[in-house]
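Every protein chain but one is kept in place in this view of the complex.
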Amino acid sequence: MLQEITPVMLPVYERPAALAGVHTHYCPGCTHGIAHRLVAEALDELGLREQTIMVAPVGCAVFAYQYFEMDGCEAAHGRAPAMATGIKRLLPDRTVLTYQGDGDLASIGIAELIHAAARGEPFTTIFVNNAIYGMTGGQMSPESLEGQRTSSTPGGRDVQRTGFPLKVCELIAGLEGTAYVVRRSLHDVASIRKAKKAIVTALKVQQAGAGFSLVELLSTCPTNWGLTPADALTWVEEHMLPQYPVGDYKVSAAALRAAAG
Amino acid sequence: MQDSFLFSGFGGQGVMFAGQLLAYAGMDAGYHVTWIPSYGPEMRGGTAHCFVILSDQAIGSPVLPRPAVALVFNQPSYEKYAGQVAPGGLLVFNSSLITADQSPSVPTLAIPATATAHGLGDARLMNMVMLSALLTVRPVLPVSALEAALAAHLPAHRRSLLAANVQALAAGAALAREAWLSPA
Partner (left out) sequence: MTRELLKGNVAIGEAAIRAGVQAYFGYPITPQTELLEYMAWRMADLGRVFLQAESEIAAINMVYGAACTGARVMTSSSSPGFSLMQEGLSYIAASDVPAVVVDMMRGGPGLGNILPSQGDYFQVTRSAGHGDYRPIVLAPASVQEAIDLTMLAFDLADRYRHVVILAADGQIGQMMEPAELPPMQPLTAAPPWALRGAQGRAPNRISSLYMHAESAEAANRRIQSRLSQIRQYEQRSLEYATEDAELLVTGYGTAGRIALSAVQAAREQGLKVGLLRPLTLFPFPEERLSVLADRVQACLVVEMNAGQMLDDVRLAVGGQIPVEFYGRMGGVVPMPDELLTVISRMYRRVAAPA
C-alpha cells in the first residue's frame, strides 16, 4: 500500500526578528551585514529585542538604527557612548547598545568611550574595526596598520608622522569599570561563531549590571581597501590579526558569573 | 531708602555669612535685598568680599562702585576699601587686626572685634561683633533683627552656636555705643 507523503519544508535560515526587513546600503562583501546579523541573533536568543535601545554611530553604520527592528537613535559623531549613558541612566533595566566603527569610536569618540568604560556604564559597545574611514572614502583611521595605504596616507601609514595604531581593547581592559572586553574577527566561519558567542556573553554581562562591555570585531572594507571581498577576508587574517590579536582582554569575576548564568 | 554694604576680609572670617545675615534680616523686615559675593580671581588671593543692598525699591545693580558702608575685617581689605566708601557713609574696621594708617573722608568706627570674639571664647564670632557694631551706629535695622534672623536662618548644623552668636551681637553693640559716644 502506498503511503501519501506530504513534503515538509523546515526553515534552516531566516531573518532574525531583531533585524528589520529592509535593504541595507552596505557595499557588497562588507562584514557589517554579518555583524548586524550576529547582534540580532544574540538579542533574539536572549529575548531582548523589545527592551533594547540601539545607538547608531556616524560612519558606514549611520543607518544601523533603521536596520534593527527595535527602538534606536542616531548619535553625533563619536558621541554614542555619551548618548547611551544618558539612556541607560534613565532606563537601567533596558538593554542599551552602541554600534560604532573605528573612526567614530577610536578617533573622535575616544574620550566618550574611555569615560563610559571607566565609569563602568553597564551598556554594550559593538566595535567594528576595519582599520579605515569607510564612509568618507578610505582615509586613515587610528586603527590603520603601519604601512597601510589609505587616501590620506597615499605612501602608506608612516607611524613616525601619524602615530601608532590605537589598540582599543588593550587600552580599556585596564580600566576598573570594564567587565567584559574581547576582540573577535569576522574573517571566517569559525571566527564568526566565536564572535556571536562573545556578543551573547556581552549582553548577559549587561543584563547582570556587571559593568561596561565591548566586543571588537575585526572587519573588512573591500571597497576602500581596493580588494575583492574574498581577498579582504584574507587581508584581515594576514595583516590585521597579527596586529590585533583576538582574545579576551578583560573578563571580570562578575562577567564570568553572568556568562555562566 | 537704599543702603549698601561691602563686607571684606580673609576667607574663613565669616565675611559671606555676615553679609547673608544682614540680607536675611533685611528680607524679614520687608526690604528688597541683594547679596552677591566676589567670585572673580580675587577670591583665590585669600580675601573675600560680598556686597549687600537693602532698599525699599526694586534693586537694579547688586553692586555699586562705592558702598555706603564698608566693613573691613583685615588689613588688605582696609588698604583696598577704606578710601572707597561713598560720601555720607561709614567705615567699620576690625581694629584687632588693622593698623589704621589712612584718613578716610567718612566717619570711622574702630572695633576690636577679633579680641572681643576671643574673649567670648571663639574667634569666629568676630563677624557678629562687627555686624552689630555697624547696626548700632547706623540703625538701618535694629540689632534684634539680626538675632531674629539668626534664629530663623542659622543652618541646622550650626544651631548650637546660636547663643554664642547672640552674645557676640550684644558685645558688638556695647563696643559700638562706647566707641561712638565717647569723645575721640
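Each chain gets a letter, A and B, in the order it is written, and its residues are counted from 1.
Operating definition for what follows: contacts are C-beta pairs under 8 Å (C-beta built on N, C-alpha and C of every residue); 3 or more make two chains touch, one makes a residue touch a chain.
The model shown is predicted, which means the values in this text are computed figures rather than measured ones.
Asks: Have a look at B:G11, B:G60 or B:G121 and name the one touching the chain we're not showing.
Replies: B:G60
Asks: Given the contact definition stated above, which residue among A:H36, A:R49 or A:R183 touches the chain not shown here?
Replies: The one listed residue touching the chain not shown is A:R49.
Asks: Go through chain A and note every residue touching the omitted chain.
Replies: Spelled out for chain A, the touching residues are 20, 49-53, 55-56, 62-63, 65-66, 68-76, 79, 82-87, 89-91, 94, 111-112, 115.
Asks: Residues of chain B in contact with the chain that isn't shown?
Replies: Answer for chain B: residues 20, 23-24, 27, 32-37, 39-41, 57-65, 153 touch the chain left out.
Heads up, the rule we're going with is that only the chains that are shown with their structure count from here on.
Asks: Can you check how far apart chain A and chain B are, centre to centre, with Cα atoms defining each centre and the answer in Å?
Replies: So the centroids are 64 Å from each other.
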